[in-house]
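Notes to accompany the following structure.
As you look at this complex, bear in mind that one protein chain is not there, while each of the others sits in place.
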Amino acid sequence: MRHVSRALAAICIGLLITPLAACGSDSGGSGESGAIKIGVPVPLTGDSASAGQDILAAARVAADEVNAAGGVNGRKIEIIEADDACSAQQGAQAAQKLLNSGAVAIAGGYCSGAAVPALPIYGRRSVPFVLDASTNPVLTDTGDGKVFRTCGRDDKQGLFAAKFMTDQLKAKRVAVLHDNTTYAKGLAEAAANSIKQAGAAEVVYLDALQPGQSDYTPVLTKIASTTPDVAYYTGYFAEAGLLLKQRAQLGLKFPLVGGDATTDATVLKTAGTAADGYIATTAPLPKDLPTASSFVTSYKSKTGADPGPFSVYEYDAVKVLAKAIGDAKSTDGAEVTKALHAIKDFAGVTGKISFDQKGDREGLLYITVTVKNGEFTGYKKLDDAGTQWVDVKPA
Amino acid sequence: MSDFFQYLVNGLTIGAFLSLIALGYSMVYGVVRLINFAHGDIFMIGAFAGFTVLTTIGVTGGMAIPAVLAAVVVGSLATGVVGAGIARVVYTPLLKARQLSLFIAAIGVSLALSEGVKLLTGARFKSYPDALDGGQIMAGSVRVSYAQLVLVVFSVVLMAVLWLFVTRTVTGTAMRALAMDRDAARLQGINVERLILMTFLIGSVLAGAAGVMYGLYYTQISFGMGFLIGLRAFTAAVLGGIGNLPGTMAAGVLIGLIQSFAAGYISSRWTDVIIFGVLIAVLAFRPSGLFGERVVERA
């Protein structure tokens, strides 16, 4: 009797797994006919789901435009998505799922942690991966030249932030605060190292707060005790808003500068007037990019919402992939990878796109934004030569 | 030295919230022997209930004070009803089941509440209207804002009312009897089921009040906000001796102080390691918590 019931269990488990197999391989044919499939792994569940939705929608906008213009090599582009839930485990599963569904190239990603285990899976099939939002240096450093990004790298932003704080804010004592996540810690350490190397200022504080705690007055009091000229917070927007508010409550005077994950409207709502004059380092936002206005319009008309901060980079990622596939006249991964490396000054909405040896974007410039009249507006950036600070002109 | 007092003030503020929430864990545990894992999410419900009231009324002009009062009262009562309702629907059918089943059900409720709120209101953070912004008192270089004062005084008043209720009223006495021996209480003619619901109601009202005040004070709320603070409050309840109300309150303040001083003198990164380390060390030497009586488990 017992072994019969166990066999039944095995069958039940089999039945539960079968639909997975079915839904994974329903569109297996990735051959030389039909639509060209571009995979978009993004978090669609969990805390980062809204960021994932913004990215996915931008990919669709880009694909629609390509298809409306006749497609690539006479074939349409199809966007297929997979939820990586911002976790390593799900990231690996999402990668397998996309490959199963016949994706020939990948454009997307949000959390670096979900991308790390996916890279070798794509790498073994020589499928190129263009990142739109994962800024962790390790991704392209270990990517074997098959990983590209339209966004920047944390270490470059850290360098930029260090320069801004010492040059523009004339800081001699800098406190650096992160939240112990991969991204924030990477950016914080990059900034701190750049400051130390330049020797123009001293890092008087480098530590993490614990996100989700809401009360950061002890951390702020501690930072104040190191008498910094400026504090750089590299974590996310929710904590940035609270830090600004509580800094004002404690009557602390040092300016707070944030990283590119803090340019969210939540900061303004939470901090209210305490956010006035707040500065953040970031890659250019859609509204600061003169080239992006038509994208913003079509994004709005398709989704009824404003694009997220990474939507433009995803749009460019899909566009640049389409270009590379067209240049290669093939969907073969190795060929497309070669074509991506060959691209020079492709006109994306985020500016001209070329990739270096590793696959990082060449010449992407960071800017600073500041809060004026209750919204983020462009502030300062380095000129194209990278020597002079100039104002960011609104698009 | 002034930093020290600033840490003290900050720690007491955090502790006031933790104590209010921890009381709910402690009361429910005393009566039902359930670690109500969903209690942190009940606190979150309170914050959202208050948010709804405030944004409906609006805090412009002369409406600020009445709106805040309405938010606290309506928010905490609504939370109480939700808490008691959940107890009625989910927990009472399980009273006779194993303790573990009850606990797992509480985990399910916790997930359901946060996921439910996320579906209803979206995943984005919500910002309370700024209604408490006011002046502050300077004592040397130590700042105490009026908001902090109001908060701490209000928490102390709530706890005092609870204490009077539990020790001086018939219902409160019945609750204590129930905590000691459910069957004996039943034999004394106490309506056990009603009293259990009452306990959930009171615990949830306290958590709801804490939630609204939290929203007013920090202004930023989200569907996941109950988790971390719930965990700390739960730790406080156990550290103080779960079921022992004064001990719970004291431990709530103690954890608030640990959180503040750890961030100030060690590092915020190690806060939880220190809190849980203290908890484990205390329990290793005093298995019933700092202030818990030595209660021997009954057959």
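Per-chain numbering from 1; labels A and B assigned in written order.
The rule is simple: a residue touches a chain if its C-beta (ideal position, glycine included) is under 8 Å from a C-beta of that chain, and two chains touch if they have at least 3 such contacts.
Rule of thumb we're sticking to: contacts and distances are computed from a predicted model.
Student: Leaving aside the chains on screen, match the unshown one to its UniProt name from "Branched-chain amino acid ABC transporter ATP-binding protein/permease", "Anti-sigma regulatory factor (Ser/Thr protein kinase)", "Circularly permuted type 2 ATP-grasp protein" or "Fe(3+)-transporting ATPase".
Tutor: Cross-referencing UniProt, the chain left out corresponds to "Branched-chain amino acid ABC transporter ATP-binding protein/permease".
Student: Which displayed chains does the hidden chain touch?
Tutor: Looking at the entire complex, the absent chain's contacts are A, B.
Student: Of B:Ile104, B:Ala177 or B:Val192, which one is in contact with the hidden chain?
Tutor: Residue touching the absent chain, from the options given: B:Ile104.
Student: Tell me which stretches of chain B touch the chain missing from the display.
Tutor: Missing-chain contacts on chain B: residues 29, 33, 35, 90, 93-94, 97-101, 103-105, 107-112, 114-116, 118-119, 231, 234-235, 238, 242, 269-270, 272-273, 275-277, 279-280, 283-284, 287-288, 295-299.
Student: To test your reading of the contact rule: which positions on chain A touch the chain that is missing from view?
Tutor: 2-7, 9-14, 16-17, 19-21, 23-25, 28, 44-45, 49, 83, 86-89, 91-93, 96-97, 99-100, 113, 116-117, 120, 124, 136, 138, 142, 180-182, 185-186
Following the convention adopted for this analysis, only the chains that are shown with their structure count from here on.
Student: If you average the CA atoms of chain A and of chain B, how many Å lie between those two points?
Tutor: 37
Student: Spell out the residues on chain B that touch chain A in their complex, using ranges where they run on.
Tutor: Chain B residues touching chain A: 3, 6-7, 10-11, 13-14, 122-125, 127, 130, 133, 136, 143, 145, 214, 218-220, 222, 224-225, 227-229, 259-264, 267-269, 271-272.
Student: What residues on chain A touch chain B, complex-wise?
Tutor: Residue positions touching the partner: 47, 49-50, 180, 207-210, 212-215, 217-219, 221-222, 225, 238, 241-242, 245, 249-251, 266, 269-270, 272.
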